[in-house]
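Please read the structure below before turning to the comments.
Only one protein chain is missing from this complex, and each of the others stays in its spot.
Here the chain labels run A, B and C in written order, and each chain numbers its own residues starting at 1.
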Amino acid sequence: MKEITKKIRKEARKLLKDGRADLVIGYEQGSDEEVATPCFITDVSQVDRLVFDEHCYHNLAKYLVGQEGYLTSRFVAQEKRPRVAIVATPATMRSIVGLIQEHQFARDKLIILGILDGTLVGIEPDVVVGQIEEDQEKSARIQAQVREIEEMTASERWAWWEEQFSRCIRCYACRQVCPFCYCEQCISDENQPQWIGKSSSPENNRTWNIIRALHLVGRCTDCGECDRVCPVDIPLSLLAVKMAGEVEEAFDYKAGADVDAKPALHSFRPDDPDDFIR
Amino acid sequence: MTQEGETVQTADTKEQEDGYEPKLVAFLCKWCSYAGADLAGGGRIKYPANVRIIRVPCSCRIDPKLVVKALERGADGVLVSGCHPGDCHYTEGNYYTRRRMLMLFKLLEFLGLDPKRVQMSWVSASEGPKWAQVVEEITEDIKSLGPIST
Amino acid sequence: MTRIGVFVCWCGSNIASTVDVEKVAELAADLPGVAYSTTYKYMCSDPGQKLIAEAIKEHDLDRAVVAACSPSLHEPTFRGCLENEGLNPYMLEIANIREQCSWVHTDRDEATEKALDLIAMAVAKVAHNAPLVAGSIPVTRRALIIGGGISGIQAAIDVGLAGYEAVIVEREPSIGGRMAQFDKTFPTLDCAACILTPKMVAVSRNPNIKIYTHAEVEEVTGYVGNYVAKIRLRARSVDADKCTGCGTCWQKCPKRVSSEFDQHLGMRKAIHIPFPQAVPRVPVIDRDNCLYFQRGKCRICETSCEVGAVDFEQEDEVIEEKFGAIIVATGFTTFDHSTYKEYGAGQLKDVITGLQFERMVNSSGPTGGRILRPSDGKEVNTVVFIACVGSRDRAKGVAYCSRLCCMYTAKHGLLFKEHNPDGQAYVFYMDIRAAGKNYEEFVRRAQEEFGVNYLRGRVSRIFEEDGQLVVRGADTLSGTQVEVKADLVVLATALIARDDAVDVARMLGIPYDENRLFTEGHPKLAPVETVTSGVFLTGACQAPKDIPDTVATASAASAKALALFSSDVLTGEPMVSCIDTSLCSGCFACQEVCPFGAIEAVEIRDAMTRENKEVAHVIESLCHGCGNCTVVCRAGAPNLAGFSHEQILAELLAV
Partner (left out) sequence: MEAKLLQREKLSQLVDALLEDHEVVAPTSDLAYGQIRSGAELHLSDNKPTQSLKGFFFPPREVLFESRRTEDGLELVPSSSSDAPRVIVAARPCDVASLPVLDKLFGWDYQDSSYFQRRQRTTIISLACDPPPKDCFCVSLGGSPAGIEGSDLLLTPLRDAYHVLIITERGKALVEKYAQFFEESDEQHNQERARLEDEWRAQVTKEIDADRLREALDFDSGAWEMLAQQCVDCAICTFLCPTCHCFDIQDEGDNAHAIRLRLWDSCARQDFTEMAVHQPRPNHFSRYRQRLMHKFKYYPENFGRVLCVGCGRCIQYCPAGVDITKALERAVEQR
């Protein structure tokens, strides 16, 4: 990890000094050693704030897009937007792949200081700043939990999810941390027509969570941020992993794996699965 | 947290008795399935009156959100129907529908909804009898399931 | 608040006998936004429409729901009714309480409840309707005619005569189609070639008509008034500009090939024209059979051609042309009787099809007009004709009646007797369907004047015995089993859709039925239209037709195309998509899924931030209103007029 930090600082310094980047998005230490926090370096003198350790799991792609993303800000004219370099974990890179696929920015607008872990990433980092180990234990745990739910009866599943969703306080933190939730206005904030009841009620919470999951089908790169931040511990990763599996099985498509592919639901094949239709 | 003014819905078990008439919402593309339903009418083919048809230009206009919303608002079942693959008036709309609905159905199933409650069919403009049969069968399916418990 | 009028139609007893229309109208009056509600016996009638007009005035209505038959029938009628009263025609919704309620349900209470629901849904929807105005679309005043049979020829002549350009694309090396293969035509017994060839010459001479033979339409894009077709001009290996049609090449060509035109009863050469009157009179080298192309030697045609027209290097050419309308005249093929094992499954040489008989009996055909047994070339003295082979046979063929077989079988019997007055002709038939001008009389003539023997019944078996065919069948009129020893058996095989009909339908975006026949816009009221505007049907690609009907539909289809060409602009589709740019984040998913390329990227100035942003924009004239963009967009930025988010959701919530 120390090596990675060193390499990041070195690359950041170079980029800022050479004027190839105006902004480096990375991580710095938070209020104590167990907290990392995203940081935004524009000055060579600040480069040594950058760190990388096991607390650096935030998906920094979020900061690139949306109304005020550094690469897409509606408040800043195209030509005045900074040239950005970003410290990217594999999860962040997969999100970047999706965002490029969805035309949020072009590949050449971003310098990627990538950290790899052997998992599939559909993009070449500009610089590989380090190698980490894949958290296989975590993904195995989620997979196991998905299977466990699949094995329940329909009514057990229904009850189980109703219980999970009942806790939702509709804070929308899941949406806010998601790099793919870059809509100008979320459908849940829409009043005319009102697709999703605003208040926390069993029906509204269910509808919100279903629609959110649907909007991420074939796009979600399973960074797990929504699950991590949910203050009421709704296991959103289960939905992400489950649907990613379905997308892969039905359409042979993996989000974040190919920057040139059309997203799964923006395309079709005449021989797509048909046997579920009468 | 329990809040004042909140109503907790419980399944109306009484409804599950013989008199239960499920509410079925069907979204039909106007070129094929809606015309097929018209043809069933023209042929005076009888089928259960539980279905309420919403006409859309193409099955690709059927937003999965509409299906979710229909269920939220008390529909016991939802049917999505369009032209057979390759027959879409807009050449490829139904292929997109097929992908979207498969994903919606998989998600809903994972969340515990019985797969019989949300179904999809290809009914062409010449398949009046098929339309009647599809409605007949889905109505039966849902009757056997009873109302969704919330 | 809206002022909605609800008009419930009885449709005589069609609706009123199953739905309590009065009760429905009474309850509908209480629906939110409804200002007036009433019933009438026939809402679509003049007095019915007048009633709506009066109500709009009297109750100051701003929109209407008509609860009646399917919108596919009278939506335009009632829209017109609104328009006459100064309302926008799109402030209307139809509640389909006939086809989808009264006709399919029997319980009066259930049907009444459902009818009210359907009306409530329509009321909820119409409350969100907005006035729509159609844009205009430029029209390319040229017609693409796919198929150069009598159908396509007639259509081209009609379009050409009206002064507009027509382009015939024909797959075969010559135009002429099936009719060119026929000998005589019923009921007049005109020689087919005698009445067809003048028309073929007429199209080839008309400066407004362009003919591409040995060519196929590969792709069609665009929309009414603005189609773009990719046409593959397959290599003829002969330069049409140089060729004089002298015929030396095909006389000299050493390679003989079974003739498709003669239904494999005769031979042609590898370089050939399909029949003597071919238009254009330019041969084609059949590369699969040409000695030069197969073995690299020969070149006799090349050396014998005085004008040097033979060009072995010629390649396929793909051209793109613009058209305003497309007339589909792709015709039919005949049923393959190999599934009829009892008729020899196509293995008995002396069992032939009606089309083969046409070639045989034709004086320029393979036998020079003599009726001979294919097996041994002997004179035929007894012939048996079997009607309905493949037709009206749900098990092995098609369910429908092919309409022409009764007539051409009578013609064949008659022609046979004309050739061989001493010979015997038998016809096994199920029913005689001879509806048409002078048709019944023609059949009678064959029976009475020419002595063709008609036996009502099915043939159960044909087999060979002592070098002759034995036809065993029932004569249901006399109730006896009959066996006829015949020299030749002619099967009246069904007329069916061409093998690649489905590909054509998909290319054009038109529907087809379970028999792969193309579906007309309406079975009664739009017989030559399709649901795709600007694409018209003529001839047997829609259903089996005889020549007069084919010519009639060709003229009808061309009249439809000409109506399109009567103005250089068209009224566009008002129900198109429109993007709320404030909601658009420029992901262009809508562009990716639009089947019509109707979405472009534009730069706009954001109202709040005053900075430019790139967003999606709908090109209205290209939009067909399918709604795919409205669903793929997660923010709901695109909305479809007539089927908006608000409208559909309101309809759903009213269920």
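Heads up, the rule we're going with is that a contact is a pair of C-beta atoms (placed from the backbone, for glycine too) under 8 Å apart; a residue touches a chain by one contact, two chains touch by 3 or more.
A quick note: this is a predicted structure, and the numbers were derived from the prediction, not measured.
Across A:Glu54, A:Glu68, A:Glu148 or A:Asp252, the single residue that touches the chain missing here is A:Glu68. Touching the chain that is not shown, out of A:Thr119, A:Gln176 or A:Ser267: A:Gln176 (per the contact rule at the top).
Within the complete assembly, A:Pro38 is the residue of A:Pro38, A:Pro82 or A:Gly245 that touches the hidden chain.
As for the chain not pictured, it touches chain C at residues 30, 32, 124, 608-609, 653-654.
The set of chain A residues touching the chain not shown comprises 30-32, 35-40, 55, 58, 62-63, 67-68, 75, 167, 169-173, 176-177, 185, 189, 191, 194, 197-201, 204, 225, 228-229, 231-233.
Here, only the chains that are shown with their structure count from here on.
Taking each chain's centre as the average of its CA atoms, chain B and chain C sit 32 Å apart.
Residues of chain C in contact with at least two other chains: 593, 632, 645, 649. Shown for chain B are the residues that touch two or more other chains, namely 64, 69, 86, 92, 96, 100.
By the touch rule above, chain B contacts chain C in their complex via residues 23, 25, 30-32, 34-35, 37-38, 40-42, 44-47, 49, 52-58, 60-64, 66, 69-70, 73, 75, 83, 86-93, 96, 100, 124-126, 132. Across the interface of their complex, chain B is touched by residues 149-150, 152, 154-162, 187, 195, 201-204, 206-207, 210-211, 213-214, 217-218, 239, 242-243, 246-247, 250-251, 264-265, 268-270, 272-274, 276-278 of chain A.
Those residues of chain A whose C-beta lies close enough to touch chain C in the complex are 66, 72-78, 102-104, 182-187, 190, 192-193, 195, 215, 262-263, 265-267.
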